[in-house]
Structure formats: C-alpha cells, structure tokens
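Heads up, one of the protein chains got dropped from this complex, but the rest are sitting where they should.
Going in written order, the chains are labelled A and B, and every chain counts its residues from 1.
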Amino acid sequence: MQRYSFLGLLGLLVFPAFADDVHTVMRESVANINGVTVSRVDRDPLQTFCSKPRAEAGDQAVVAELRAAAMASVMMPADGAFLGSWQSGAEIANNGRGLQYSDDPSAPNGGNCYACHQLDPREVAYGTIGPSLTRYGARGQSDVVLQYTWTKLWNTHAYNVCSHMPRFGAQGILTEQQLKDVMAYLLDPASPVNIPTTD
Amino acid sequence: MQPHLIAAATLLAVLTGTASADDGMFDEYREMMGDDSPAVFVIDEGEEYWYETQGPKAASLEACDLGLGPGVVEGAYAGVPRFFEDAGRVMDIEARLQHCMIELQGRSAEEVNRKPYSLRGDMGTEMEALVAWLADQSAGMAVNPGQVTPEEQASYALGEEIFFYRAGPHDFSCATCHGQNDVRIRLQALANLTTHEGAAEAYTSWPAYRISQSVVRTMGWRMRDCMRQQRLPELIMGSDASVALQMFLAVKASGAEMAAPGLKR
Partner (left out) sequence: MAGKIRIRAKAENGVTEVKALMRHPMETGLRKDQEGNPIPAEFIKEVTVSHNGTVVIQTYWGASVSANPFLGMRFNGGAAGDTVTVTWVDNTGATGNGETKIR
C-alpha cells in the first residue's frame, strides 16, 4: 500500500501532466502479474527527485521540503509503547520476502534487514550496503533514542533524503507491531544484536 | 584398480568465517568444471532451434539478420543492442529473435511471448537456447553495441535514466544495489554497473548456466528478475525498457571480451 505525502510547498515544483518520457516507457514495458500492477512504476515526488546518482546533491530547497514532508508522515505508536519482542524482530530482520510478485500476498512481509546491515555479531551472512547496527542498543532507551529509531524505520528520509533504505512505515511494508519487534531487536539489551561475542 | 573419484556436481556453498563475498571459492569451482558447464548442451540445442523449420511459413531462422547481415551469427550477439531499420527501433537479442520468429516463420506475437523463460521444473526454453548459442558465437569478441544512430544514443540515455529510477514500495532503483563499489547483499558481491569494470564483469558473463536453476538464463531474464526483487511488475521481454537497460550496460562494457555462456550459482 503506497501512501503519498503531499505538501502545498511541493506545488512549487512543476511535474509534467502525465509524468515524463521515462515514466511512459516504464509503464509500457511492464505487465501486471500476480496482483502486482503496473502502477508500481508511478513515482511519488520523493522517488522522482531521488532518481539520481548518490553523488548528485540536487536542489537543496527541494531536499528541505522532502525532509519536512517525511518527518510529518511519521506515525508514532498509538499506545506510546515502542518495544515489542526481539525474537519476532529477529525473524523479521531475516525474512526477505514480501511484495514481490513471487511472494504470497497473504504472508507477512519481512524487513530483510540483513540484506544490507550487520546486526547480530554471530551472523556472518550480512550485507554492507548500510552501516553495521551491531550493539545498536548501547544508545540506551531514552525518548530521544526511541523516537529517532522509530522515525528512521518509519521514513528514513526524515533525516536522510534520498537514502536507499525503504520507508518501512510510510510505505506500509511493516505493520506497527512488526516495527515494535524490530525496535526491540535493535534496542533490547537481551537481544543478540546487543550481546557481544565471547571470542 | 583404485578409481579416484572427483566430486559430482552439487553446488559448493562454502561460507568462510571471514564472511567476504564467496567469489574466490566459486572461481575455483568454475575452473574445475572447465568447459564442462552444462551450458554446452544448451548451446547445441540453440543451434538446432536456429535451423529448425517452424511456424505457418515453415521456415527456419537461417535468414534472420541480427545486425551483420542475414544468417550471420558469428559476432552478432556482441553487436547488440542496435537499431534495426526494418523494425524501426533499437533491439536487444531477444527482441530481434522475436522479430525474426514473427516475420520469417509467421509465428504470432502471442506465441513467442507466451513462455520465453523456464519456470520451475523446465529444462530450458527455445529463447534461452538460441541466446546461449548466439552468445557462444560471440565468445572472445569485444562488446560493441550500436551508438551511431540517434535512436541508439537515445536508448543509452534512456537506459541510464531507468538505472536511477526509484520506484515501487521499497523505492529501489538499479543503483540502490549496483551504484557503488565493494558492497554486497548478504554474502553476494554486487558489481558497480556504473563503471566500465563492473558493467564488463556483468555484461560479458550473461547469458549463463545458473546452477541453482539448472537452466541458462539470459541478460533479459536477469533484468526481469532484478525488477521482481525491486518489487516492480513483470518486465516485458524485448520492451523498450529492457532494451535500454541492456544498451546502458553494453555501452559501459564496450570493448570487454564476451565470455558467455558463463557459469553462475
């Protein structure tokens, strides 16, 4: 489920009526399959702006607007509790399925954190696209840390516009409960992420 | 008599404690297999398909012009994507083969599109076999896609734009995984496809016999499967996006020697 954050300020940017040539080509080059529709190649303003090399900074005024929109999109947990079960969080971090046309749409989505990050130091099969999160919980659990971490997971662009990390909350990839479980995997002192190796 | 048995071909999935990308191990495996890659069977099958009479016009593909003249197969794979006057568009190898199947053999677009790639349990498709054979006919030759006509140049520019196109629920572009040096997903090393070296490594080793799937997979298939993993819809074989992405890679890889069909996990 995609959610779009629209800000009046973004009306300052001019987007051609039915997007541009590349969008049309993409629309015509893909087909619906197993419930994944061609509308997935339609981009929101953030995606359009961020369709550029990492090194290209882009218009800083637009960056500021997108950052503000991302921050505004964040929905804190309704009951104010940020931490779930680290055991469930571990499963979510290891699960790379969800939203591909080869996936069962009735199964829960995974976060696939290990694709890009190191987490539990005993796990050797980790990716390096993102920074290591080993011992993330050393930060403690102050309100600031809880809200910062939640915000990063919900919509990382609130802090880092054009990051390549998915918007797990804002794009509806993970449920609120799943996000709490991932929070626990990161922050619970009993989580293996925070327990040093013995060797 | 004591026969000495060398290991049969189960996939070597050795992960070392240092957890770097496993490519060193796999290179050893490739060397051990030498040119005993199962791709050799698929190459022979591709040659058979080329000469086989099919379709309402009861014709083979022998008169198919892949860019170097009708029936010229040696070096043809290395020269695509390129602009084809008779079709009025830039085509990659699969788009061009589909064109010949339709025009020369009279087969329907629906039929040639119905199942281009193997599904679970299949031992290969006609398209995979033809592409494997044609790639073998370009082995050792320099990658040399067309970049002369305005259409070819536009295809490259479009391919570059698509490479950086962020979309889908995960906001992934090709660049998310393939836009930097020295990163990996889990333990799978990722080539930086924006550089000549990375693009060359990728473009010259596809099509490839994929051990985990027991079939030859084409570059077009790989693009489609990347898009699946990006949570995007199904990439249509021979579509403008598929052609443009392959043009982008081929241009970046220009000059590198084709070494396909390769062997991959």
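Note that in this section a contact is a pair of C-beta atoms (placed from the backbone, for glycine too) under 8 Å apart; a residue touches a chain by one contact, two chains touch by 3 or more.
Just so it is clear, the structure is predicted and the values come from calculations on it, not from any experiment.
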item: Visible contact partners (per top-of-document touch definition) of the missing chain; value: B
item: Touching the absent chain when the full complex is considered, from B:M33, B:L68 or B:A259; value: B:M33
item: Listed residues B:G121, B:P150 or B:G255, member touching the removed chain; value: B:G121
item: Positions on subunit B where the hidden chain makes contact; value: 1-11, 33-34, 36, 38, 40-41, 44-45, 119-121, 123-124, 211, 214
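Everything that follows uses one rule, which is that only the chains that are shown with their structure count from here on.
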item: Rounded Å distance, subunit A centre to subunit B centre (Cα mean); value: 31
item: Subunit B to subunit A touching residues, read off their complex; value: 15, 17, 19, 158, 161-162, 164-173, 175-177, 179-180, 182-187, 190, 194, 227-229, 231-236, 239-242, 244
item: Sites on subunit A touched by subunit B in the complex; value: 1-2, 21-22, 25-26, 28-33, 36-38, 40-43, 46-48, 50-54, 99-102, 114-116, 124-129, 164, 166-167, 171-173
